[in-house]
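One structure is given below, encoded as structure tokens.
Only one protein chain is missing from this complex, and each of the others stays in its spot.
What follows is chain A.
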Amino acid sequence: MATNPFQKADSASSITRPPSGGERGTDSVFRGIAYACAGIIVLLVIAILWELGKQALPAMSEYGLGFWYGTTWDVNKEVFGVLPEIWGTLYSSLLALLLGGVFGIAIAIFLTQDFIHQKLALVFRTIVELLAAIPSVVYGLWGIYVLIPVIRPVADWLHTNLGWFPLFGTDLSGPGLAPAALVLAIMILPTVAAISVDAFRRIPYKVKEAAYGMGTTKWEAILKVMLPTASSGILAALVLGFGRALGETMALAMLIGNANQISLSLFAPANTLASLLASSFPEAGAVEVQALMYAALVLLLITFIVNVAGLAVQQYTVRKFEGKQ
């Protein structure tokens, strides 16, 4: 009869033993703290919703759904509507997502798919992540004094020559949608890039080897194997980036132009919910504050919908491309 090699370790007075009372105690204390922390986060969200809802309630009952599609913000006549702000928020964020997303994913591919040496990749990654550390006021100033003068001639050329196209329907006077979206794209770039890099890193090296083994070229491997496999992580990056763009305040308050209008033109001034809140809140009277609280609630709801939708798409891709259930 063959000897069981594990027999001896098991029978001897070994290091395995049932947990002692003290260890059980530590364990349950730690578990309690973890539960408490998770609970506090949920409570915090509820508290924010409660507080916002309480203060927005008068405005909600007063303006109802009309608040969503109203286009005037007149403190004197107490008529409030945030459609231009909703439009500006979504428009600027989508543009930023488009630009920041493409560049962020491109950077992630560049840094993870053996285009440059590992050490150099680390340096690049650090530089991209440094972008996240720049305060948004600085982005705003940079946008006003550097970016706008640079893109103004381009915008004016586009308007003069392609003015019939709705996106170039006006000239760029200064603060407007285009500079705001560009700066926003740079601001979400580190988020998108860093999380996408992690998504690519998570793919086992074997997958790439298998792809090469089947005779793919480098680009076929990247586009047909690596990108779909990393897609759920990349989507998470995009959702996070979009959420950041929706809520960004200071840089946009300085760059978007604070104009209460709905325009398709990329160069027209617009407004966003967050920048409306920032610029009106400090000066608002009692009635306007209620309307602003309602606007904050609208912003919260939009962010929530975006996150849920993002999660749904992400799960779909996990099933489709990563073969998990």
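Here is the rule we use: contacts are C-beta pairs under 8 Å (C-beta built on N, C-alpha and C of every residue); 3 or more make two chains touch, one makes a residue touch a chain; residues count from 1.
The criterion applied here is as follows: contacts and distances are computed from a predicted model.
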item	value
Absent chain [UniProt protein name; select from "Roadblock/LAMTOR2 domain-containing protein", "Phosphate-binding protein PstS", "Cytochrome c oxidase subunit 1" or "Ribulose bisphosphate carboxylase small subunit"]	"Phosphate-binding protein PstS"
Of A:Ala59, A:Ile148 or A:Leu297, the one touching the omitted chain in the full complex	A:Ile148
Contact partner of the left-out chain, one of A:Ala181, A:Met254, A:Leu273 or A:Leu299	A:Met254
Sole contact to the chain not displayed, among A:Ser93, A:Thr112 or A:Thr170	A:Thr170
Full-complex contact with the absent chain, from A:Leu49, A:Ala121, A:Leu264 or A:Ala278	A:Ala278
For chain A, residues in touch with the removed chain	51, 55, 71-77, 79, 84, 137, 140-141, 144-145, 148, 152, 170-171, 173-175, 249-250, 253-254, 257-262, 268-269, 277-283, 285
